[in-house]
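Every protein chain of the complex appears in place save one, which is left out.
Let's turn to subunit A:
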Amino acid sequence: MFWDWNYVWEIMPTLLRASVVTIEATLLGFALAAVLGLVMAILRMSKSQWISVPTAAVIEFIRSTPLLIQIFFIFFVFPEFGLVLPAMTAGVIALGLHYGAYCSEVYRAGLENVPRGQWEASTALNLSPYITFRDIIIPQAIPPVIPALGNYLVALFKETPLLSAIAVLELMQTAKILGSESFRYVEPITLVGGFFLIMSLVASMFIRQVESSLNRSLRNPGGDK
């Protein structure tokens, strides 16, 4: 028999539990990426070359090396330096760093798109650099790039199976274990694929929704008056 429904129902609860881990890793990893990305983008724009050049180098380095290697590095090599991390933590950090580097480019585009006049008005009003970023620049830089950030959220989500390489019990790892126990791989792997497909489609639809409501409010802040 090619497809066994009984087996499907049997493994469903285990897979659903594992999907929670996948979603957790996605959300935590992306939260980290969103914050790190913004920090990297701002450091990269620093007027001091001592800050901007090394930051650019780190971003380039992270973007140019495979995520899998970064995951291995954090999980297997950090302990050599006395930093032992649980697999899930190591995985979330690797996802956050890797996608943080990508997000920083998105943020940078957003920051650079804020007209120079906004910086000048902030200087003329004597706002500190911190308040200028927090209240003037970031609120204008981020809304237009939310759709681009959303695409990275979906991309990050689809790369969480890499965490199976360090035995995080997310969907892929769980499917592999189920398969090796029963010697049936068709159902678990198909179900996992289906899960990713559905979640990605839902997320993309959600992002498009956010995008169009953003476009509306960006064109007309404050609604109709």
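One rule holds for everything that comes next: contacts are C-beta pairs under 8 Å (C-beta built on N, C-alpha and C of every residue); 3 or more make two chains touch, one makes a residue touch a chain; residues count from 1.
Quick note on the criterion: contacts and distances are computed from a predicted model.
One chain of the complex is hidden; its UniProt record names it "Ectoine/hydroxyectoine ABC transporter ATP-binding protein", one of "Ectoine/hydroxyectoine ABC transporter ATP-binding protein", "Putative metalloprotease with PDZ domain", "Cell division protein FtsX" or "4Fe-4S ferredoxin". Of the candidate positions A:Asp4, A:Glu60, A:Glu112 or A:Asp135, contact with the unshown chain belongs to A:Asp135.
Note that of A:Ala31, A:Leu125, A:Ala155 or A:Ile198, the residue touching the chain absent from this view is A:Leu125. As for the chain not pictured, it touches subunit A at residues 115, 117-118, 120-121, 123-128, 131, 135-136, 139-140, 219-222, 225.
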